[in-house]
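There's a structure below that I have some questions on.
This part shows chain A:
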Amino acid sequence: MIRLDGISKIFPGVKSLDNVTFESVAGEVHALLGENGAGKSTLIKTVSGAYIPDEGTIHFDGKKRKWNSPKEAKDAGIHIIYQELVLFHELSVAENIFIGKAPLTRFGTIDYKTMYERADEILDRLGHHINVQALVKSLSVADQQMVEIAKALVGETKLLVLDEPTAVISGREAELLFERIKLLRDEGVCIIYISHRLEEIFSIADRVTVLKDGQLVGTRSIEELDRDQLVGMMVGRELKDIFPPKRIPSLEAAPVLTVRNLCALPKVRDVSFDLHAGEILGIAGLVGAGRSEVAHAVFGSIPRSSGTVSLGSEDFNTPSPRASIDRGLGFLTEDRKEEGLMMLLDTSANISAPVLPEFTTATGLDRAHEIQVARDEIDRFRIAVPGPESGVSKLSGGNQQKVLFGRWTRACRRVLILDEPTRGIDVGAKVEIYEIIRQLADDGLGILLISSELPEIVGLCTRVLVMREGFVTGEVEGSRIVEETIMRYATAERESAALDVA
Partner candidate 1 sequence: ADGYDGLPRTFLWNPNFNEVIDTSSYAGDGPFTIGFSNASQGDGWLGTFYHSVQYGVSENLDKIGRFIVTDANGDPTKQISDIQDLLEQGIDLLLVNPATADALDPILGRTMRRGVPVVTVARRVESDSSFVSFVTASDTALARMSATWMAETLNGKGRVVLLPGLAGASPAEMRLQAAKEVFAQFPGIEIIDTQYTGWSPANGRQIMAAIIQREGAGNIDGVWADSGLQGSGSVEAFIGAGVTGADIPPHTGGDLNGMYQLAHENGFPFAGIDYTPSIGAAAVHLSVDVLEGTPVPQRLDVNFQVVISPGHETRSISADVLLPDYVAMDRPGELIMGSGIPDYDPTSFSVELPN
Partner candidate 2 sequence: MAYSKSRYLVRRLQLDPSLIIVILLLAIVVISGFVLSDRFGTTRNFMNVLEQSSGLGFASIGQAMVVIVGGIDLSIGAVVTASTIFMAAIVDLHPGLMIPMIFGTLLFGAMIGFCNGYITIKTGVHPLIVTLGTASILNGSVLIYTLQPTGGVPYWFEEFAYGRIWNVPISGLVMLLCFALVWLFLRYFQAGRAFYAVGGNPEAARLSGIQSNRIILLAYSASGFFAALAGVYFVSRTGVGDPRIGDPITLASITPVIIGGLILGGGKGNVLGVLLGVILISLLSNLLNYMNISTFIQWVIQGVIIIIAVSVYVHKGKKL
């Protein structure tokens, strides 16, 4: 169906793809794996015509092709679900699904009625109900991802590429998506699937191709591989223990963070918990459960409706990020690009941002000191960046995330909130980040860890809060921290959960 021969793509300073050869046939799910920055997204962008490769040829459907724009690839039957959402916020769900392919009336105008009905139908097939007339900007990220997926089901698709489609959707929706993918495969569609979640690969992929540093490592049938071998191919070394050993913190001392009856309507309702120094407290739940909003409300970046938050013995009820940072709180947000990094600035400026006052002297910003500090953090977290004064926009996701860790460990003295700290990050980098988290807790920080990846919660936390629809539906500790229990609370009705806890 599709064959790439000797593809190379060079960006200024980076050779993203180096003589990569790749082939996929109709009726298979072909997983594309590799670390962050391995070149997966770049490869599929050459398939879609978004990038024009510097070298190499593309054969599709038996013919040699040279796309000049994404439109040509699209017309040929290639549909791509990109890693970044490709949506139009001011258009409705249905219009997004049918962008460029809307059903027309006999006057050549858009037939909205038919379009809404067919959009409903497609979302039905995905088992996901959204008001198809709603504007996309009013949807949650998970819903937006489903819209993105729904677009693939319009018209005739011969090759479907999905670049990390499950990064922000929940388990149940992922299940339905996999069913859909399998159906399409059986209809003879060729599917290329990219994900950092290895479980998913094993459940749906037929073959696997691994890239590393822009080069092909190899293509294997999934039956030939087990998990360790696959990780070995990706990372190039053995990864024995993914999670560092847990350590039960002492709960004797007073908690560093106390949250009581916190509400930030409509997404956070009556949340209470304690966090101790050295503890890693998890918050689990399905996407949209309101976990991020809890973090924002604690940190003071969204207004609270009611409730109290105290750090140690100190209440602070005029919340703002500045006040939180000054009191030793840090918050690593879930959206690296939009809410985290300053892409136009260099690494050192990204690290020093929350603690600028620390570098302020009578004659201005102490650049030398700032750079020194950044260099320390770069060394400490082994960030692969040329130096403190080089930019962050072209770093891989893992390294970008480490820059943010550098920022917050520098700024934060008591409590660090981590929201999806490993989203879109490859296994190798994940393991490093787990170790960093462990180390930070050992150094005496209280850590609040929000994650949609249950293994992560299970592997790192000594106590877990489970949320659903803004409420805490359960709290699990010690040996009860297993995926089944958490999922039960995450999907439970509030009343029944309360019963269960009682």
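Quick note on the criterion: a contact is a pair of C-beta atoms (placed from the backbone, for glycine too) under 8 Å apart; a residue touches a chain by one contact, two chains touch by 3 or more; residues count from 1.
On how the list was made: all candidates are chains of the complex that A comes from, given by their letters.
Just so we're clear, the structure is a prediction, and the values are computed from it rather than from any experiment.
Among 1 or 2, which chain makes contact with chain A in the assembled complex?
In this complex, among candidates 1 or 2, chain A touches 2.
So in the complex, the part of chain A that touches candidate 2 is made up of which residues?
48, 50, 69-71, 73-75, 80, 82, 85-91, 95, 99-100, 102, 104, 108-110, 112-113, 116-117, 120, 133
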